[in-house]
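One protein chain omitted, others in place.
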Amino acid sequence: MGVMPKWADVVLVPLISLFIAALLSALLILAIGESPVAALKLMIEGTLLRSSGWGYMLYYTTNFIFTGLAVSVAFHAALFNIGGEGQAMMGGLGVALVCLFIPWPHWSFAIIGASLGAAVFGMIWAGLPAYLQAKRGSHIVITTIMFNFIAAGVLNFFLVGALKPKGSMDPATANFPATTHLPTFEDMASLMGFEKMFRAAPANVSFFLALVACVLVWVLIWRTPLGYEIRAMGKSEPAARYAGIGSVKTIMVAMMISGALSGMMAINTTQGESERLILNFTEGAGFIGIAVALMGRSHPLGVLLAALLFGFLYQGGAELALWTKIPRELIVVIQALVILFTGALTLMVRGPLERLFLSLRREG
Amino acid sequence: MIRPRHWVGAAFVDKGILMSQPAIELKGISKAFGSVQANKDISIRVMPGTIHGIIGENGAGKSTLMSILYGFYKADAGEIFISGQKTAIPDSQAAIFAGIGMVFQHFKLVENFTVLENIVLGAESGAFLAPSLRKARAELAELATEYELNVDPDAVIEEIGVGMQQRVEILKALYRRANILILDEPTGVLTPTEADQLFRILGRLREEGKTIILITHKLREIMDITDTVSVMRRGEMTATVKTSQTSPENLAELMVGRKVLLRVDKVPAQPKQQVLEITGLNVVDDAGVARLNDVSLSLRAGEILGIAGVAGNGQSELLEVLGGYQSATGSVKVNGATLDLTGANSDGQSRRANGIAHVPEDRQREGLIMDFMAWENAVFGYHRDLAHQANRFFMDNAAIKAETAAKMQRFDVRPPNPNLTAQNFSGGNQQKIVLAREIERNPDLLLIGQPTRGVDIGAIEFIHQQIVALRDQGKAILLVSVELDEILSLSDRVAVMFDGQIMGERDPAKTNEKELGLLMAGVTGEAST
Partner (left out) sequence: MDFLTLLQVLDSSLRLATPLLLACLAGLFSERAGIFDIGLEGKMLAAAFLSAAIAATTGSVWLGLLAGIGASLLLSAIHGLASITLRGDQIISGVAINFLAAGLTVVISQDWFGQGGRTPPLLSSGRFEPLNLPGSVPAKEISQAGPFMQLYSELLSGHSLLVYVALLMVPLTWLILYKTRFGLRLRAVGENPAAVDTAGISVVGLRYAAVGICGVLCGIAGAYMATALQAGFVKDMSAGRGFIALAALIFAKWRPWYALGACLLFGFFFAVDNRFQNILLPAWAMSGVLLALGFGLFAYMRNKTLLDRIVLGGLGLGLVVVATLITLSSLSAGLDSMIKIPVVFIQSLPYVLTVVVLAGFVGKAIPPRSGGVAYVKEK
C-alpha cells in the first residue's frame, strides 16, 4: 500500500485513463463531423443489443484475451513482447498443418492437436528473440518487431507456394476438413433449443479455451514456483541472481509461454472462423493485446475485462465503418490513446490522484 | 564564464579584509519531506580557511543539509549567508556562482569522457569546444602545480582509479573558482593511503584559504583532520565544538544521545569441526582484472570469521562465489562436499541445498524484492522448497503467510504485518526480515555482508545478538563488514583483505585498528615504509 489504497491503484487509474482516451476520441469524432453520442449509440446497438453482435464481440474478445495474456505474462518478466502478431501468424501455420495433414475423427481431438501445433509454433517464434535477448542482449522490442515482418514473409511464402492448392488463385490454404469444424455459439445455441441466436457470428468454443487460459495464467503466475521466479526476475534481476533464479531460463520460459498464448489465438481465427489459413488473419490483434495487457494491469481478470471492452470497440468500430463515414482506423487511435495514457502518461493520472488522496487523508 | 560574486569573496579573503566573516553561515534552516522533518532549525557558522567536519548517523539529515546548500532542495525556512552576504541558492548554478563546489559520495563523472571533457562540462567558454578545451588544459596545469593535484587530462575516466577520479571531482570545483568545498563521505572508496593523500590535498587547500566542509561518519577522520566539528542528530544540530577540545567518545555520545556500547557481550568461541575450506580461489572479472587472488580460508562450526577491508577489495566477490552467482577457479568445500564454481547464473539453489545461507551486502538490490510483500520475501531463494509447497504444482501461500507472521514476532519486525511490501519497512526491519529468513533455515554456514548498514542503533544491537546466538548454536559464520568496530566486536578471528588477497589473520582481542588499518592498506609484515 502506498499513498493510494490498492483499489484506487488497480481500478481507478485505468478507468480514468480510459475516460480521458474516450474523451479525446469523442473530440476526434466531432472533428470529422459525426456525433460522438450517435456513434456510441450505434456501437451499443450493433454489439450489445443483438445476440449476433455479442457473437462478433466475443469472437474478437477471444483473440484479445489470448494476446493480452501473452503480453501480460511477458510483462511480469519485465519483457515487452510486441511480437504477438508474428507469433500468432506462426501459430496459424501450426494450426493449418495440424488440421490439414492429420485425419481427426472429431473436433474435440482436433482442437487439442491444433492447440499443440499453435502453441509450439508460437513458442518457437517467441523463443528465438528471447534467446537473443537472454544470451546476446539484443533488445527484445526490436527483434520481436522484426520477427513480425519476417513472419508475414514466411506466411506469404507458404500461402502462395507450398500450401496453396493447385489451380487456386487465392493466397490461402485449402479448407480444413469438416471434422475439424469448431462449434460456433450458433451451433451450441441450436443444440440447446435456441434457434435464432448468434446468427452467423464467428464466436466459437475457443472462447471457453480462452477463459480456461485466463485461469491457468493466474494460477501459474501467483501460485507456482515458476510464476514466483518470473515475477521476481521481472522486478529485480540482481535479486533473482542472488536467489539462484536463472535469468536465461526464466526469460526463455516466460517468452515461450507468451508466444504459445499468442499462437493459440489462431485456433479462434483459423480453425474457428475461416477454417483455412489466409493472409493477414491476425488483423492487429497482437498489438491490441498490448493495450489490453496495459489496461488490465497484466492481471488475467483485468485482461478479460479489457478484452471485452476492446471486443466491443472492435465490433462497434466495424458497425461505425458500415453506417457512418468513420473509418475502422478510429479503433487504432483509441487503442493508441489507451496505451499512451495507461502505459506512458500514467503520472498524469497518478500524480493528481495521489495528491487528492494525500489531502483527503490529512483532513480525515 | 562570468564570475562576479565569488571573485569578490575571494578578493576579500585574499586581502585579509573581513576575515572574521564566516565563509558560510546558515540560520534556522528547516526542511520537511511530508511528515518527516529532515532538518530542524539548523544554524551553523563555518569560518574561512578551516576544515569543518559534520558528523552524524545515517538519517541524521546531513545529506539534506548539503543538498540545500548545493541548490537541490529549497529550504522551507531559514537563510544562507555566503561571506556575510545573504544568498539565495535555488539551483546548482546559483551554488556554483556563489563559489560552492561539491564532491559527491557517488561521483558525477561521465565515464567515457576524458578528464578534460569532464572538467569543462558546464563551464565551457563558448559554443565551440576547441577553445574551451585549450583553456582548461592550461588552467589544469596551473592548478596541478598550485595544489599538487596531478591528473592526466586525456585519460578516460573509466580507466583511471577511484582516487584519481576523486581528484578530478575536486578539480572540477576548483576550475569553477570554488572557495567552499563540500566533500560527502570522501574516504568510503579509498584505501588508507589514498585517504592520507586526500587529506594532504585538503590541508594544502586550507593553506590557500579555501573553506572545506567534510561530511563523514568516521570519528577517526574528524579527529585527524578537522578544525571544528558539528554533530547532527535526528535533523538537528546538537553541538559545534573545536576538534581539539573533544574526543571520539564525546562525539559518539553526541551523535547517538546516549552512552554507546561499542562492544558486544559474548562468551569465548568453542569451535568444532571444519565447515568451510577454501583453497586457491581466483576470480577474474570481465575486464581481465583479478578480483580474488589465490585466496585460502578455513572456518569451523561455532566461530565467527570477520573479513575486514575497504569496500572493493574482493570481499563482495568472495561472498558472491560462496553465494553461487560468481564463477571462480580453485576449490571450495563445505562440510567436505566440493562446490561447483562454474555456475555464473543460477547456482544459488545448489548452495542453499548445501546448507549455506546468505545475507547479502545490498539487501534492497539483492536480498529482497522491494515490491513483493513480506511473506513473499520470506521464502525468497527457498521458494522451490517442498516445505513451502501445497502439492507438486502449487505453493502453499496460506502456510507461508502464517509462518512469516510468526517469524516477524520472533525477530521483532515492526510492523509485524506479512502483507506489507518490503518498501514499507525501515532499513533495520528489512534487514531483520532477511536475517529471519536466512537464520531460520538452520544453515551450517551463514554468510553475512554489511549486516548493519543503514540500520538504526536499536536494531543493530538486536542483529549483533542474533549473530552471536547463531554462533553459540554451533554454526559457522563468515562476516564481511567495512565497519572495523563491528568486525572487532563480533569476530573470533579477523582476516583482512586487500586487492583480492588475504593480507593476514589476527586475533581481535590482541590487535587494534591501527594494525588492521595497515593491513587494509596493503602494508604487511615488519617493513612499514
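Every chain is named by a letter (A and B) in the order it is written, and numbering of its residues begins at 1.
Basically, a contact is a pair of C-beta atoms (placed from the backbone, for glycine too) under 8 Å apart; a residue touches a chain by one contact, two chains touch by 3 or more.
These numbers come from a predicted model, not from an experiment.
Enquirer: Touch as defined at the start, partner being the missing chain; which of B:Ile82, B:Met102, B:Ile225 or B:Leu318 qualifies?
Expert: Here the residue in touch with the unshown chain is B:Met102.
Enquirer: Touching the absent chain: which residues on subunit B qualify?
Expert: 63-64, 67, 70, 72, 91-93, 95-96, 102, 104, 106, 108-113, 117-118, 120-124, 126-130, 132, 172
Enquirer: Name every residue on subunit A in touch with the hidden partner chain.
Expert: Looking at subunit A, the ones touching the missing chain are residues 28, 31-33, 80, 82, 127-128, 131-132, 135-139, 141-143, 145-147, 149-150, 153-154, 156-157, 161, 248-249, 252, 287, 290, 294, 325-327, 329-337, 339-340, 343-348.
Note that only the chains that are shown with their structure count from here on.
Enquirer: Determine the centre-to-centre distance between subunit A and subunit B, using the mean Cα coordinates as centres, and give it in whole Å.
Expert: Computed from C-alpha means, the inter-chain centre distance equals 47 Å.
Enquirer: Subunit A touches which residues of subunit B in the complex?
Expert: Contacts found on subunit B: 323-325, 345-352, 358, 360, 362, 365-372, 376, 380-381, 383-384, 389, 393-395, 397, 420-421, 423-424.
Enquirer: Hey, which residues of subunit A end up touching subunit B in the complex?
Expert: My answer: residues 1-2, 219, 223-225, 228-229, 231-232, 235-236, 238-239, 241-249.
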